[in-house]
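Every protein chain but one is kept in place in this view of the complex.
Chain IDs A, B and C follow the sequence of writing; residue 1 opens each chain.
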Amino acid sequence: MSEVELWIALILGIMMLSSAVLALVVKNHLAAVAAASVVSLGLALLFALMRAPDVAMTEAAVGAGLSSLILALALRRLGLWQIDSGRENSNLLSASSKGKDDA
Amino acid sequence: MTLTLLEIVALGLLGAAVLLSLLRLILGPTAPDRVVAADTLAVITTSGLVIIAALLGSPLYLDVALIYGTLAFVGVVAIARTIEGNG
Amino acid sequence: MTTKSIQQPEPGFVHGLFLYLLVFTLWMLLVGNLDTAEMAAGVVVALIVTLASRPHLSILAGLIISPSALLPLLRYLGTFIVALVQANLDMARRVLSPSLPLQPAVVEVETKLKSSLGRLILANSITLTPGTLTVDVQDQVLLVHWVDAPPGSDRVSTTKAITSKFEQHLKGFVL
Partner (left out) sequence: MRLIADLFLVVGAAFTLFGAIGLIRMPDVYNRIQAGTKAVTLGSLCLLIGIALLYPAWWSKLLVIGVLILITNPLGSSTIARALLKAGVKPWSKASVSQPGEADR
């Protein structure tokens, strides 16, 4: 691995680790699905960087496409999704959520 | 291939863009913010795969980028349909 | 995109031929060389794909396929690329200025395009041009989120400001 590839791998590692932890700790299921898709996105890039195009292609197809598709549609079917998880709104958005109540 | 200075600058800018989008994914106050950040990251990654193909000098990786671009779009539409509810 | 059809035009044979040529071109671009065997496979595959997508052919029905449609298409592409670069410079200026000059609002915009394909292309170009984002399409009315909406604008003025420059070229090659 050359030096440039090491730097790219470092950024990908940061990306995958932080979004994996985020997918664990976040309360909202929809946000967890988005974070999980980012993990498999970084994994596909990492496989490509390690000179395995076939594995990268499979990871891109299954991890990024199908798993987020299936998870999102399952959340829709089960009715577990919600837009915002209450209190973590910043003050910019609290005005808009107040507007939602009277609508 | 050996990189010129401008190419290293471009890679650095792209890395900074990835890290900033990641910051929005982590901080994003609501779930839609995180979904938008993931969508943006997916498009950046599609062009990142093309850049990796150029770094490694092999056109095999372009197919990965193509498949990734298509399926990321499908995933985003699925998440949008979920947000939309039973409409 | 929701398009509750109002007298949608019917696709003809020429649209099927167009789709066939489109799929064949895509195949050749993906293969990347001009082998005889690959070309023969492409002929068969494009035929199968065209026949399989026959129920969805009506999306292409708005397309005007004639030599006179070529000039508006090129003009539209030129307008589009200029608007795309303008949009990015505008967005970069907005993002980098310390005091975020924003005045967002959702406005309504009217279109005269009848076919769903035309409205799809129009909505896509609106999304990529300075400060606007298509939010919804309801028959002849597009809901547009505008970053810098001038106060007190009504439907006529917003239509003039946002869609007219694209629509005048789009009318040449799509219904």
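We adopt the following convention: a residue touches a chain if its C-beta (ideal position, glycine included) is under 8 Å from a C-beta of that chain, and two chains touch if they have at least 3 such contacts.
Owing to the predicted nature of the structure, the values given are computational and were not obtained by experimental measurement.
Q: One chain isn't shown here. Among C:Leu47, C:Met91 or C:Val156, which residue touches it?
A: The missing chain is touched by C:Met91.
Q: Using the touch definition from the top, which of C:Leu143, C:Ala161 or C:Leu175 touches the missing chain?
A: C:Leu143
Q: Among C:Val14, C:Val44 or C:Val106, which one touches the chain that has been omitted from the display?
A: Going through C:Val14, C:Val44 or C:Val106 one by one, C:Val106 is the residue touching the chain not shown.
Q: List the residues of subunit B that touch the chain left out of this view.
A: Residues 4, 6-7, 9-14, 16-18, 20-21, 23-24, 30, 32-33, 35-37, 39-40, 43-44, 46-47, 50-51, 53-54, 59, 62-63, 65-66, 69-70, 73, 76-77, 79-81, 83-85, 87 of subunit B touch the chain absent from view.
Q: Even though one chain is hidden, which residues of subunit C still touch it in the full complex?
A: These residues touch the chain not displayed: 1, 26, 28-30, 32, 84-85, 87-88, 91-92, 94-96, 100, 102-108, 123-124, 127-128, 131-136, 138, 143, 145, 147.
Here is the rule we use: only the chains that are shown with their structure count from here on.
Q: Closest chain to the protein CA centroid?
A: Chain B is the most central one.
Q: Could you tell me the distance, in whole angstrom, between the mean C-alpha positions of subunit B and subunit C?
A: The answer is 23 Å.
Q: Counting only residues that touch at least two other chains, what does the list for subunit A look like?
A: none
Q: Spell out the residues on subunit B that touch subunit A in their complex, using ranges where they run on.
A: Its residues touching subunit A are 3, 8, 11, 15, 18-19, 22, 25-26, 28-32, 34-35, 37-38, 41-42, 45, 48-49, 52-53, 55-56, 58, 60-61, 63-64, 67-68, 70-72, 74-75, 78-79, 81-83, 85-86.
Q: Once bound in the complex, which stretches of subunit A touch subunit B?
A: Of all residues in subunit A, those touching subunit B are 4-5, 7-8, 11, 14-15, 18-19, 22, 26, 28, 30-31, 33-35, 37-38, 41-42, 44-45, 48-49, 51, 53, 56-57, 60-61, 64-66, 68-69, 72-73, 75-76, 81-85, 88-90, 93.
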